[in-house]
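One structure is given below, represented as structure tokens, and several questions about it will come after.
Just one protein chain is left out here, and the rest sit where they should.
By letter and in written order, the chains are A, B and C; residue numbering begins at 1 in each of them.
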Amino acid sequence: MLSFENDYNNGCCPEILQRLNATNGEQSLTYGDDEWTHSARRKIARACQCEQAQVFFLTGGTQTNMTVIDALLHGYESVITVTTGHIAVHEAGAIEFCGHKVIALPGHEGRLDAADLDAYMTAWTADETHAHRTRPAMVYVSFPTELGTIYTASQLRALREVCNRHGLLLYVDGARLGYGLAASRGDVTLPVLAQLADAFYIGGTKQGALCGEAVVFPRPEVFPSYFFTIVKQHGALLAKGRLTGLQFDTLFTDDLYLTLSRHAVAMAMRLRDLFVERGYRLAVQSPTNQQFIILPNDLVEHLDPHVQFSHIAPHDAASQVCRFVTSWSTTATQLEQLARLLRD
Amino acid sequence: MLSFENDYNNGCCPEILQRLNATNGEQSLTYGDDEWTHSARRKIARACQCEQAQVFFLTGGTQTNMTVIDALLHGYESVITVTTGHIAVHEAGAIEFCGHKVIALPGHEGRLDAADLDAYMTAWTADETHAHRTRPAMVYVSFPTELGTIYTASQLRALREVCNRHGLLLYVDGARLGYGLAASRGDVTLPVLAQLADAFYIGGTKQGALCGEAVVFPRPEVFPSYFFTIVKQHGALLAKGRLTGLQFDTLFTDDLYLTLSRHAVAMAMRLRDLFVERGYRLAVQSPTNQQFIILPNDLVEHLDPHVQFSHIAPHDAASQVCRFVTSWSTTATQLEQLARLLRD
Amino acid sequence: MLSFENDYNNGCCPEILQRLNATNGEQSLTYGDDEWTHSARRKIARACQCEQAQVFFLTGGTQTNMTVIDALLHGYESVITVTTGHIAVHEAGAIEFCGHKVIALPGHEGRLDAADLDAYMTAWTADETHAHRTRPAMVYVSFPTELGTIYTASQLRALREVCNRHGLLLYVDGARLGYGLAASRGDVTLPVLAQLADAFYIGGTKQGALCGEAVVFPRPEVFPSYFFTIVKQHGALLAKGRLTGLQFDTLFTDDLYLTLSRHAVAMAMRLRDLFVERGYRLAVQSPTNQQFIILPNDLVEHLDPHVQFSHIAPHDAASQVCRFVTSWSTTATQLEQLARLLRD
Partner (left out) sequence: MLSFENDYNNGCCPEILQRLNATNGEQSLTYGDDEWTHSARRKIARACQCEQAQVFFLTGGTQTNMTVIDALLHGYESVITVTTGHIAVHEAGAIEFCGHKVIALPGHEGRLDAADLDAYMTAWTADETHAHRTRPAMVYVSFPTELGTIYTASQLRALREVCNRHGLLLYVDGARLGYGLAASRGDVTLPVLAQLADAFYIGGTKQGALCGEAVVFPRPEVFPSYFFTIVKQHGALLAKGRLTGLQFDTLFTDDLYLTLSRHAVAMAMRLRDLFVERGYRLAVQSPTNQQFIILPNDLVEHLDPHVQFSHIAPHDAASQVCRFVTSWSTTATQLEQLARLLRD
């Protein structure tokens, strides 16, 4: 069935598959000590223009968030995000499982506003009872956000300044980083992230890999001691580390990561236009591969048997917000099939 | 210095002190197996008109909340409260330390609204991604609330019904329970709580004891197995259990608990009038021993050197919300001293 | 370089690679709801002769242990293993990270003895202070053990009886299950495990998959509620669940899992003979793919530049225990290369 349900409803990109075939017969060291993983680390550090960056590969997004956040925070510290932040909603309490409070501030189309953050921290500091509260020690932002929107470099810089002012780490969840970078058109880049963030991850699962996320710690002084052991303790260490290493080595060869991402974004713009041309409204203006569209309930009923997409929430009595997602694997043919369904 | 800072800025009530003296020379069993603790359990069960109730004594409020909530929830389950709920703000992340997410809904003068709760749970159930979210499994309400307000029995009953509809436990934080019961004037009583709540605690620390909170589990089928071991594991088991047992045995003799509470509430009403008569506004209408009053900044500056109270938050550029608290130990003389300060 | 370092120093078996190629272009549902995962579940349940078994796929061994153990135990409960048990040593404290004590009893060539277990539990029960201790609630055994040995069905049955007597769950870590089954020659089988264990997992990572372990809960009444959410909360839910599902679907087609395992065990017996024929002693008699051999230090120095294997521990001043591991991918040529090195 036609599916725009998400960006991981597929296999891996052909380039990765080809290399899995080409290397399968070789023996290797394990736990990330193989040659492909080392190569991927170097390529990612270079792409970030940050040779001293520490790069680790984990398997999935929630796992990466819980491991990194728990590694960087003390037990009594909390992390700030927006109410729609992935860690605040869709990670089954994994951050709290590690002992940390998630503080959710109101978002602006999914984005955390620097002024809101500053106001929250200023009030926290002024509160004469704050020793009875968790210490907010990290800001978590998703790039792109869960609503498909992105930050400008200047918005990220503003967040960084507030973080500096209040002693907060800045962590960027890049589950769909490529799509955000593609949409950002050179404003936010990997080197910009490496300059501004204390840690971020480059998503693989939703970006053409079978699995895998690449965590980047740009600053040696913020890199957690014994991170390998921490990863193991969180159940996140892959024995055959080559599986993630090789995939990222491929994605960071010949700019493949961005090429795939640009394709997905281009497809998303065309998908969006299909709806907009027919007069449907967008719930949010998203420049990336997730499109949130307000559809009449009867259209949803008409589409449901033929195409997969997410039913996010009711909009009003007669309509609802639906999510359509493209990916590196979306084809023009699929968009035509969707167009045909809309035409009927 | 004159202090209305809180209701635990004092020693214990004279009746408790007298019994500490009278019993000090006796040897006893430990860990809550002494005669006074057994007696206190029986008296509390009787006061709740719930002979089968299990009663345990812990030392403080945060400790009690974390132990009871963690004992009653599975690892993947979360607890719902209002944004001002003590567990959401002032427990240093103790609930998250135990692994559970705290979901904070907007409050109404500190109260959780049954309709809000129902709407939240209905949306949670309808959300097709809810298996990726924690399962809300408990409602936490404070009685009285952190803003000094109370629920009517009918409001609590409405919450109970929503809990039943959605498979939620109802837990009542009674750190200041007596003050709430006194203000409730027979509407909410211990037997009412024992009927409606799955667990609640009767505060001692803020109600005339040196320390101690009495947890009540009215229903055998909701009483956690191995609760003694759980209490120990949470660092909450007192070796000389007689210390808390004896205090509650005293508080539940001759209706002392309510008598002390009624006194505090009466003092609070007189304190409130001192301010209202002088034209100051209340930030919230509280019938209990916590009064939140909007005071001009210059008055605050005038009072600060002479009387202790809490500076909650700025109200506007020229005024702030201050909290004045009475207790079982507040005297008419103290109120007169405060009146004199206001007159100056 | 020639490597007998472990059984995951390779890619995947050709049959899996072939199917990854064949299915890569298809779209699918996610989080384990794809057709291959459903098929793998059915095939595994059938292989266990236990149609009602619940089967879940996770990514790695430590992750599986921590998720299953935490899902099955209450917070105050502990798990019993032997001192060499994987969870007691090589999981970086992942079980304790989830809050549970690991109790390590002395092993017998890596095996837990039913009589030792019974004695421990009898003493625990008789201890008048046991409410101050964790409640042992689960027995963890590895099959094969970390020393390569296996249990007979009758030894497992004896453990099960002790578990029944003392209210313990029985959980089997089958990271290398196939190698154990192959060595067991029909004594311990999947149906036997499904009858005796409350939960066990069928290892994939060390048995020819790129990653993946299949957890089996044979009894509906022991299957944890909300297990999907628990898996997510532990960071163990793979978005592209097809990756693990497809691999196990392949491994459980045409008896591939056992065929690969039998090959590895046959290779291990030949490897063992290479050493024994030359007069080297075995540290333990292992019928499976891990061989622990006592080698003179100068031989180790001679081998090290040419072949990878593990240096487990000093044996005496002049020799040490080394581990050589075969796998489904070990070839006769590799054994010949090793033989040549030994000959030199």
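The rule is short, and it goes like this: contacts are C-beta pairs under 8 Å (C-beta built on N, C-alpha and C of every residue); 3 or more make two chains touch, one makes a residue touch a chain.
As the structure is a prediction and not an experimental result, all values here were calculated from the model.
Colleague: One chain isn't shown here. Among C:T23, C:Q49 or C:S310, which residue touches it?
Modeller: C:S310
Colleague: Would you indicate which residue among B:A53, B:A94 or B:L168 is in contact with the undisplayed chain?
Modeller: Going through B:A53, B:A94 or B:L168 one by one, B:A94 is the residue touching the chain not shown.
Colleague: Of C:C12, C:A71 or C:V102, which sits in contact with the chain we cannot see?
Modeller: C:V102
Colleague: In the whole complex, not just what's shown, which of B:R46, B:R165 or B:K240 touches the removed chain?
Modeller: B:K240
Colleague: Since one chain isn't shown, list which residues of chain A touch it in the complete complex.
Modeller: 70-71, 74-76, 99, 131-135, 225-226, 228-230, 232-233
Colleague: Hey, which chain C residues sit against the chain that's not shown?
Modeller: Touch set of chain C with respect to the missing chain: 75-76, 78, 89-93, 96-97, 99-102, 123, 127-129, 132-134, 310-311, 313.
Colleague: Just the residue numbers, please: which parts of chain B touch the chain that's not shown?
Modeller: These residues touch the chain not displayed: 1, 3, 5-6, 8-12, 14, 17, 20-21, 23-30, 59-64, 66-67, 91-94, 97, 205-206, 210-211, 229-230, 232-240, 242-243.
Definition applied: only the chains that are shown with their structure count from here on.
Colleague: Identify the chains adjacent to both chain A and chain C in the sense defined at the top.
Modeller: The common neighbours are B.
Colleague: Between copies chain A and chain B, are the contact residues mostly the same numbers or mostly different, with half as the line?
Modeller: Result for this pair: same.
Colleague: Report the inter-centroid distance (CA atoms only) between chain A and chain C in whole Å.
Modeller: Here the centre of chain C sits 33 Å away from the centre of chain A.
Colleague: Find every residue in chain B that makes contact with two or more other chains and list them.
Modeller: Only 75-76, 99, 132-134 qualify.
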